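Note that one protein chain of the assembly has been removed; the remaining protein chains are unaltered in position.
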Amino acid sequence: MDFAFSEDQLSFRDAVRDLLTRECTASVVRDAWSNADGRSGQVWDLLAEMGVLGILAPEVDGGLGMTMIDLVLLIEECGRVALPEPIIEHAVVCAPIIGGVVSGSRTVTSFIGGSPFALYADSCEVALVERDRRLFTVERAALRLTPETAVDGSRRLSTLEWSDSDATEVGGPLEAVAAFDRGALGAAALLLGLSHRMLEMSVEYASERRQFGAPIGSFQAIKHHLANARIALEFARPLVTRAAYSLSVGDPDASTHVSMAKAQASDAAMLTSEHALQCHGAIGYSYEYDLHMWMKRVWALSSSWGDAGLHRARVAKAVL
Amino acid sequence: MDFAFSEDQLSFRDAVRDLLTRECTASVVRDAWSNADGRSGQVWDLLAEMGVLGILAPEVDGGLGMTMIDLVLLIEECGRVALPEPIIEHAVVCAPIIGGVVSGSRTVTSFIGGSPFALYADSCEVALVERDRRLFTVERAALRLTPETAVDGSRRLSTLEWSDSDATEVGGPLEAVAAFDRGALGAAALLLGLSHRMLEMSVEYASERRQFGAPIGSFQAIKHHLANARIALEFARPLVTRAAYSLSVGDPDASTHVSMAKAQASDAAMLTSEHALQCHGAIGYSYEYDLHMWMKRVWALSSSWGDAGLHRARVAKAVL
Amino acid sequence: MELAFSPSEEIFRQEVRAWLLENVPSNAMPSGDTREGFEAHIDWERRLFDARLAVVSWPKEFGGRDASLWEWIIFEEEYYRAGAPQRVTQNGIFLLAPSIFQFGTPEQQERFLPKMASGEETWCQGWSEPDAGSDLAAVSSRAVRDEAAGGWRLSGQKTWTTRGAFCTHLFGLFRTDPDAQRHHGLTYLLVPLDTPGVTVRGFGRLDGDEGFAEVFFEDAFVSDDFVLGEVNSGWGVAMATAGSERGLTLRSPGRFTATADRLLALWREHGDPKDTQLRDAVTQAWIDTEAYRLQTLGVVTTLSKGGHAGPEASMVKIFWSELDVRLHELAMRILGPRAEVAETAWAKGWQFALSGPIYAGTNEIQRNVVAERVLGLPRK
Partner (left out) sequence: MELAFSPSEEIFRQEVRAWLLENVPSNAMPSGDTREGFEAHIDWERRLFDARLAVVSWPKEFGGRDASLWEWIIFEEEYYRAGAPQRVTQNGIFLLAPSIFQFGTPEQQERFLPKMASGEETWCQGWSEPDAGSDLAAVSSRAVRDEAAGGWRLSGQKTWTTRGAFCTHLFGLFRTDPDAQRHHGLTYLLVPLDTPGVTVRGFGRLDGDEGFAEVFFEDAFVSDDFVLGEVNSGWGVAMATAGSERGLTLRSPGRFTATADRLLALWREHGDPKDTQLRDAVTQAWIDTEAYRLQTLGVVTTLSKGGHAGPEASMVKIFWSELDVRLHELAMRILGPRAEVAETAWAKGWQFALSGPIYAGTNEIQRNVVAERVLGLPRK
């Protein structure tokens, strides 16, 4: 029994954190709200260069042929900086089953698992889509896009339509469930990262902001709000790690473990977002301050890839 | 529109409060945990003398022929002192439909609405029972009792069995629903009274008890626990009052109003009980201190006469 | 106890309902917290005023109808039930006006109230400052006496001023006695925003609308006529009405009842009836909405009989603000992944609801008030 990441996994995580802290600053995220494709520009290529996009891709395809337990910490880092990219769709969902994703130049999105929208479909080259519980790829040119504006301005949404004749089958029902599970776990990891950063922002602000002659972080109500967020995250992370492990080793209960992780991470992230805003007060409610970009990503991801209720129902079916 | 009790109603309430504060002390409640019948002895007769037991009884029967809006505040007072008596069963459920309850000498209990137990059946003279959605009375001698020990030592529980030949029909399905509604509203009123007293005990204790050089009630965590209880009660009472009014005027939505009241009062009382214990710390956890008797009554009443979930389901059926 | 409205109150309800049915725009206006939307909303306010529906509870002479509090409750119910536009005049008519009625001179009432009612003059609130948010008594904006000119010269900065970039006037607290501490030595001033020396910079809120503003004062002059109440007694002016009115007039039950009705409709259309988990939560939100409405009827009964609301108003503020969050959160849960589409009333309403536990005194501060002033727990 050893419930810890390896030194290699941790140093890869540190390297990705360094890269993202340097390159994917809050102003990169803010730019994505108003730029053409809602994405980060060069950060995507830098992640490709580091090998992050191809972790799950087969070695024969130029990938690293590794597993979810090698990737999960890196996805969390993408959450920490609110990376505006189809990182889950491309690197987590599609990498193991669609070729050519390693360099990042042929970006893949997905439209599966009953999701009403695809993310960044307008700037992707290909989409993984689901119909009748089977998976297909469709090239960008063959997709009809109907865009929708999201609350999170960097999330470019569209609904997709396509003709069967333009779709190439790449998997059946088992692959479809596995792809959804990977997506849900990816979302859970992103939510952890987003939440930890919101909590950091809140601790920093509450330690500096003074009211009634003291830092507001010295007041017990603020302390307990943020302690509760920290506790929720403390007891979400092990579920996310375990689900990543189960996917990696092909545990027969992996889907249930993923659902536990996503339910817990969704709830913990919503709680953190609520307390983070409340502890910031009015400044957190202003558009110029960064917090709202993290919050809005959390709102979106907590209900994407199955919300907490859907995942608890999946767990209930398995364990009750 | 006038959402206030009349002067008469308020002075009757005050008189009952005076009586109960004087006569139904915590030691009377404590005695009921170990005495023969689990009841208050003379307090019952004093309530009868004041006319409380016969408020809903028809005038022809010696009662006051009044309505639930005249009674609800008095029931709340019974809750405040944790009166160990079948006050709901006798004065709220049975008084309008069974004769001879005014003097209190012929005490009536009830075994209706799907409740698994009757209260104080061993010391009552008659029971109102339900079978096939119809109401009957059965004399004590014709009842077979199987006692059960309750967590609240003053609640003497039994299951009842009887022969149809010993049962006298006193009402059909409509009366059965009305009797259950009265019982549920009575329980809601008791819960309010119990909760307000628990809150008072907690405020008193937190104002006196010092730790870290200050009264614990000056710490924000304690303040917010008790404020939350107070708010929950503030927004439960109007629902209880409205339900009493609706029963009094025969509002067609009265059952729904009762369910709203019982759901809210159950939840508010459970919340208050939790915070009251937590703010007391170890002393509240000791048997010698009075708080636990109030808490245990709350636990019992919050799930008797329909728990919050059952009543919300009733509301859902009506409004969704 | 009597829980029915009188025949004359019901007639009033019918009149209001009929007028709204005829007049409420069928297409949603742009947000009143943007410049274009604000102007459209002021047009709407003018129509309300012309129908004598802008400020029903005010005296006739100032544009009202001398309506009772009960009629005001009815008006609000009908207004929100009809889906009528946001009231961009609210900080004037609901927050400032009660103070002017209580503390203003007859001249001030005559000067300010009719134009406020008609929307000709629009008011924003100047409480918060960069270092005075929850801690309102930390206000440091100054007003220095100009004896010669018969007035006050203002300097300092206000912020988080809702619709400050579009309003014509600001009311706020300024420190007039520099030696006094905390809530002493403050004066309640009424400031035209076109006064020389006043600069307003709008900035964005969470939902992207430019609904906030910073207001800078550099030697801006206001005359003595623009002092509300006594000099150095501004805290009392601000608090006296806040306590009794805030809980009631800022957020009438009609607003939440209308939201709850929409939530129930959303549930009926999109909810899974087999999902008793979500059904239970929706039902509880409805119960809470009813609890809020009924609690308000109790408060109005008390006020109608000459009573006061007191610190219990803090419970009201906590309850409605958290209820509003819950109502919208449930809508988001019903909508599921579709909730992130920006162009829905729910997405906008959710973002707005999140401000409730923060503005008008954070709920943490309100809970302190409940603990100390309602329950009597020790301050320290």
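Letters A, B and C mark the chains as written, and numbering starts fresh at 1 in each.
One rule holds in what follows: a residue touches a chain if its C-beta (ideal position, glycine included) is under 8 Å from a C-beta of that chain, and two chains touch if they have at least 3 such contacts.
From a predicted model like this one, the values you see are computed outputs, not experimental measurements.
A.B. asks: Which candidate, A:Met66, A:Ala142 or A:Val203, sits in contact with the chain we can't see?
C.D. replies: A:Val203
A.B. asks: Pick out which of A:Ala15, A:Leu145 or A:Ala313 touches the chain that's been left out of the picture.
C.D. replies: If we include the chain that is not displayed, A:Ala313 is the one touching it.
A.B. asks: Out of C:Gln86, C:Ser140, C:Thr276 or C:Thr344, point to the residue that touches the absent chain in the complete complex.
C.D. replies: C:Thr276
A.B. asks: Tell me where the left-out chain touches subunit A, residue by residue.
C.D. replies: 1-6, 69, 199, 203, 206-207, 214-215, 217-218, 220, 222-224, 226-228, 230-231, 234-239, 241-242, 245, 260, 263-264, 309, 312-313, 315-316, 319-320
A.B. asks: On subunit B, where is the contact patch with the chain that was removed from view?
C.D. replies: Considering the whole complex, subunit B reaches the absent chain at 115-117, 148-153, 155, 157, 210-212, 216, 219, 221-222, 274, 277-278, 281-282, 284-288, 292, 299-300, 303-304, 307, 309.
A.B. asks: What subunit C residues would touch the chain not displayed?
C.D. replies: Answer for subunit C: residues 274-277, 279-280 touch the chain left out.
Assume only the chains that are shown with their structure count from here on.
A.B. asks: Strictly by the touch rule at the top, which chains does subunit A share as contacts with subunit B?
C.D. replies: C
A.B. asks: Looking at chain pairs A-C and B-C, which one is connected by more C-beta pairs in contact?
C.D. replies: The comparison resolves to B-C.
A.B. asks: Touching at least two other chains at once: which residues of subunit B meet that condition?
C.D. replies: Residues 220, 224 of subunit B each touch two or more of the other chains.
A.B. asks: Would you please write down the residue numbers of subunit C that are in contact with two or more other chains?
C.D. replies: Answer for subunit C, listing residues that touch two or more other chains: 364, 367.
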